[in-house]
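Here's a structure for you.
One protein chain is absent from this view; the other protein chains keep their places.
The block that comes next holds chain A.
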Amino acid sequence: MIYQRLFLTALLIVYAVLAYAATTYEAPFSYEPVGPRAFPLLLLALLAVSTVYLLIRPGQMAEENAETPLTGHVLGRLVLCVLALSLFAFFFEKLGFVVAAFLFAIAMCRLYNGRWVTSVITGAVMSVAFYVLFDRLLDVPLPLGVLSGLGV
């Protein structure tokens, strides 16, 4: 319950920042009575009221959440997963899709309890197969990055 209250409080702070930003929105010229800030401000007001209500009466937690409590170990893995995703996004263009996806897939396989050998094989197969499938067959341009010199 305490975590939910912390989260709700954080949300309230976000609303306040957004509301401050919204008050500055003014149309340079306008031929309609409402303007760009009324609707967001209305939403933020409603959000604030309902969030405060939840702070006072938080309601019950889902059963699903009771089933998988967030232990330090799980939390650590979640952080690693987000880190892997972020690094994948960071290197997506710099290293190119194939290399980034290869490394990322290995990391993800390991996170989900894959063994080293299977992880490396999965990484290699997935990175090349998805590149061929999307870039070559489906015409979704994917960056080649460091491999662009190979002339593939």
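By our rule, a contact is a pair of C-beta atoms (placed from the backbone, for glycine too) under 8 Å apart; a residue touches a chain by one contact, two chains touch by 3 or more; residues count from 1.
Keep this in mind: contacts and distances are computed from a predicted model.
K.L.:
Which of the following is the UniProt-recorded protein name of the chain this complex doesn't show: "2-oxoglutarate ferredoxin oxidoreductase subunit beta", "Solute-binding protein family 5 domain-containing protein", "Tripartite tricarboxylate transporter TctA" or "CRISPR-associated endonuclease Cas1"?
P.N.:
Spelling it out: the chain absent from the display is recorded in UniProt as "Tripartite tricarboxylate transporter TctA".
K.L.:
Could you tell which one of A:A16, A:V82 or A:V132 touches the chain left off the display?
P.N.:
Touches the omitted chain: A:V82.
K.L.:
Could you list which residues of chain A touch the chain missing from the display?
P.N.:
The list for chain A reads 3-4, 7, 18, 21-22, 25-28, 30-36, 39-40, 43-44, 46-47, 50-51, 53-54, 57, 59-62, 65, 68, 70, 74, 77-78, 81-82, 85-86, 88-90, 92-93, 97, 101, 104-105, 108-114, 118-119, 122-123, 126-127, 130, 134, 138-142.
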